[in-house]
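Worksheet: the structure to be examined is printed underneath.
In this view, the complex is presented without one of its protein chains, the others remaining in place.
Up next is subunit A:
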Amino acid sequence: MIILIGSQKGGCGKSTIAINIASYLAKHNKDIVLVDADPQQSSANWVKDRDNTDLPKVHCVQRYGDIKNTLKDLDSRYDYVVVDVAGHDSKELRTAMLTAHYLVVPFRPSQFDLDTLPHLSEVIDQAKSFNEDLKPFGLLTLAPTNPSVSEVQQANDYLADFPLFTALSSVIHDRKVYRDVTAEKGKGVIESNNPKAIAEFEAFMEELLA
């Protein structure tokens, strides 16, 4: 299965979600490869850190440009292929959409993030004409942990205007532990000792893979 993490906006937590999906699947003994198609190489650097530990292995491949055939090939060799692309409309994003099974679009509850959804929705619509299997999901990330802030509800209401996306009810909150674990020898949040973060990420993965 190919899980693409993509959006048209940077800073919404794509690489963070990608590496955490990878560590979750690795921890559950899945055969997993992480494809870093973002020249910033955040995911690849995380894998390098992780390689020096005893944590379950995550393989990493770096590819740029047309990555369609690479993903097809990796899909036949691994249980899961997790793809991290740059935060803009790119050749990597579009070619990955042509073969991916799931597209997870992380977005923050911010006007600038939400403003990118109409264009991305059009691109996904075009991609689906070539790849009927593509299932796009909207994932709210970096949400405030303060429950009195209504931004999450407002963002979900906005997402409801785009029926192409399945809005995930799981929400990833803005927790320091997501930043701490990446700096700490290539760990994922699932391998941290933060029960709230573990619970929210497990809920997200269970919902995604249901």
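Everything that follows uses one rule, which is that contacts are C-beta pairs under 8 Å (C-beta built on N, C-alpha and C of every residue); 3 or more make two chains touch, one makes a residue touch a chain; residues count from 1.
Following the convention adopted for this analysis, contacts and distances are computed from a predicted model.
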Chain excluded from display, named as in UniProt, from "Phosphate import ATP-binding protein PstB 3", "CopG family transcriptional regulator", "Aspartyl/glutamyl-tRNA(Asn/Gln) amidotransferase subunit B" or "Molybdopterin oxidoreductase family protein":
"CopG family transcriptional regulator"
Out of A:L71, A:A100 or A:A127, which residue would touch the omitted chain in the full complex?
A:A127
Looking at the whole complex, which of A:S90, A:T116 or A:S192 touches the chain that is not displayed?
A:S90
Touching the hidden chain in the full complex, which residues of subunit A are there? Just list them.
66, 88-91, 93-95, 98, 123, 126-127, 130
